[in-house]
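Worksheet: one structure, shown below.
Missing here is one protein chain; the remaining ones are kept as they sit in the complex.
Presenting chain A:
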Amino acid sequence: MRRFVLIAVPYLWLVALFLIPFVIVLKIALSDVALARPPYLPQLDITGGWDSIRTFFSELDFENFWFLTTDDLYWKAYLSSLQIALFSTTLTLLVGYPIAYGMARAAPEWRPTLLMLVILPFWTSFLIRVYAWMGILSNEGLLNQFLLWLGVINEPLTILNTNAAVYIGIVYTYLPFMILPIYSALERMDDSLLEAAEDLGCSRLSAFWLVTIPLSKNGIIAGCFLVFIPVIGEFVIPSLLGGSGTLMIGKVLWEEFFSNRDWPVASAVAVILLLILVIPIILFQRNEQKQREAEG
């Protein structure tokens, strides 16, 4: 009995507040937009008996999904989200790997402090960390003032409200997610392997390519997924740092819902976004599982 209660309470909570909401999203994605409250049709009316339930189901259709394919805003937004996520994941890897490598090579008594310094920004508000770049990247911002002072440029660069600012924001906010798994892979590495490679005639660089990189592969894969998956649905970064030319699906969904008040289309956008995410999520879980099996 006690076991039953223990299982039932969190189970029912998640069914009520996680699973059922999804069914509702799916249902509204199949409905039509209407000038009503709530603004979609048909409404399910159980009091009408079987007939009304049958007519309810017959009125659902895939019209909104067709609409998403006809208006090129949507597939462009999906593609551009994927492209931005891919490019910024690569950038984050290039920035994060040397930091993780340096941390793993630092003296052991320094490592806990360095680790804390990487985790600390993660506890600070995401919104504030994105906002901090607005003042730096604007036309009269510190970066432009600095570059003008150096004499590298003659007139301020437009960085804020472009995709470049979005990339900077993503690399900055998601960097800890990349550093931590790579660091934990590198820290476990046995250094005698590198020495063996060098004894056998490898140069330092080729020992790095042939030994260090393959051994940190799982960390790299985990880090990339931890950045890539959430970036696809990102909303805050493109809306604060990006411009009107920055197309990301999270922003489109937000505007579809709050500005256009088209709930059925917003729901259809959400359903497709979820279908796109299922693939990287399954790949990520396979990688995690492989790693767990390899460890024990």
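The rule is short, and it goes like this: contacts are C-beta pairs under 8 Å (C-beta built on N, C-alpha and C of every residue); 3 or more make two chains touch, one makes a residue touch a chain; residues count from 1.
Everything below uses one rule, namely that contacts and distances are computed from a predicted model.
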Name under which UniProt lists the unshown chain, selected from "Spermidine/putrescine ABC transporter permease", "NADH-quinone oxidoreductase subunit N", "(2Fe-2S)-binding domain protein" or "Imidazole glycerol phosphate synthase subunit HisH": "Spermidine/putrescine ABC transporter permease"
Chain not shown: contacting residue from A:L68, A:I84 or A:M103: A:M103
Hidden partner chain, touching residue among A:P38, A:P214 or A:G243: A:P38
Hidden partner chain, residues of chain A it touches: 2-3, 6-7, 9-11, 13-15, 17-22, 24-25, 28, 38, 95, 98-99, 101-103, 105-107, 112, 114, 116-121, 123-129, 131-136, 138, 140-142, 145, 172, 175, 191, 194, 229-230, 232-236, 239-240, 250, 253-254, 257, 263, 266-267, 270, 273-274, 277, 281, 284-285
